[in-house]
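One structure, pasted below without further comment.
Up next, subunit A:
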Amino acid sequence: MGEVGHQAALGKALVQGLRVKFPDVSFREQTMPVDETVVIMPASLLIPAVKVLMDDLGIWHLSTITADVAADSGGKAETGELIRLLYHFWCGEGVTLCVELPGLSPEVTTLTGLIPGAAYYEREIYEMFGVTFDGHPDLRPLFLPDDWNEEPPMRDSTAKAAAARGDP
Partner candidate 1 sequence: MKEAFRSIACLVPQVFRALFRGPQTVAFPFGRANIPEGYRGRLRIHADQCRGCGLCVRDCPASALELQREGRGRFRLLYYPHRCAYCGQCELSCTSKALYHDNSFVGGVASLDELVTVMVEREG
Partner candidate 2 sequence: MMALYRLLVFPGFGFLFVCAMLFDWIDRRVIARTQERVGPPWYQPLADFIKLLAKEDVRTEGVHEVAAAGLPIVSLASVLTAALYVPVGGVAAASYEGDLIVVLFLLSVPALAYFLAGWISPGVYSVIGGHRSLLQYFSYEVPFMMALASPAVLAGSWRIMSIVAYQGQATWLALIQPLGFLLAIVGLIGKLKRDPLDIPKAKSEVVGGPLTEYSGRKMAIWHLAMDMQTVVGIFLLVNLFLGESRFLEALPAFPVFGAKALAILLLLSMASALYARLRIDQLANLGWRVLAPLALLQVMATLWVGG
Partner candidate 3 sequence: MSKLVVPIGPQHPLLKEPLSFRLTVEGERVTESAMRLGYVHRGIERLCQTRTYVQNIHLLERVCGICSHVHTTTYCRAVEALAGLELPPRALHLRALLCELERIHSHMLWLGVLARNVGFDTIFMYAWRDREIVLDIMEDLSGGRVSHAVNVIGGVRIDLDDAHRDTILQQLDLLEDQVEWLLGVVEHERTLQARTRGIGVLTLADVRRYCVVGPVARASGLDIDLRRDDRQAPYDQMHYEVPVHDAGDVWARTLVRVKEAVESVHLCRQILDTLPAGAVSVRAPRRIPAGEAVTRSEAPRGEVIYYVRSDGSDHPARVKIRTPTLTSLITLPDQLRDVAMADVSVVLSGVDLCIACADR
C-alpha cells in the first residue's frame, strides 16, 4: 500500500468509474494535502458513488464525515450558505467524497444502509449542523442534552466565530 507511484490511483479510478457510470453528471476533482483526493459531486450521486467505492474498489473504511459551512459563491440558497459534507474514506490512501447541500433545510440520504459505522457521525452532524439524513434508523442528538431546543450550535459558526474574536 501507498507506494509513491500508487498515490491517488484509487481516487483516479473512482472518478473514472463514476464518469463511465454517470456520463451526464459533472464531477470535480481536487487534491488536498496530504495526498487526499477529493471528488465533488451532486448529493443525489452520493450513494451510487459509495457503492462504486465499496464494490468496485474495495474501500469500506469510512474514517469520518466532516460537515463544514461554506459561503455560497453561486448564491443559490437564501441563507447565502452552503453545507459541505466530506466523507473521508481510507484504504492506504485517502479519498474524500464531497457533496454540497443548500443551507436552508439541508437533506441527504443516509449512509448507514451501506456502512452502519456512519451512524454516529451522521447523528453528530444532525445535531451540530441541522442536516437531516433520510432513512437514518436512529436520528437523535448524540452529544447535546435531550432538552436542547436551540438552533444547531455549529451552524452559523463562521459568523459567530468572527464575532467572538472581534473581527469586523
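The rule we apply is simple: contacts are C-beta pairs under 8 Å (C-beta built on N, C-alpha and C of every residue); 3 or more make two chains touch, one makes a residue touch a chain; residues count from 1.
Selection rule, in plain terms: all candidates are chains of the complex that A comes from, given by their letters.
If you're wondering where the values come from, they're calculated on a predicted model, not measured in any experiment.
J.: Candidates 1, 2 or 3: which touches subunit A in this complex?
T.: So the candidate in touch with subunit A would be 3.
J.: Of all residues in subunit A, which touch candidate 3 in the complex?
T.: 1-2, 32-34, 36, 60-64, 66-69, 86, 88, 90, 92, 94, 96, 115-121, 141-145, 153-154, 157-158, 161, 164-165, 167
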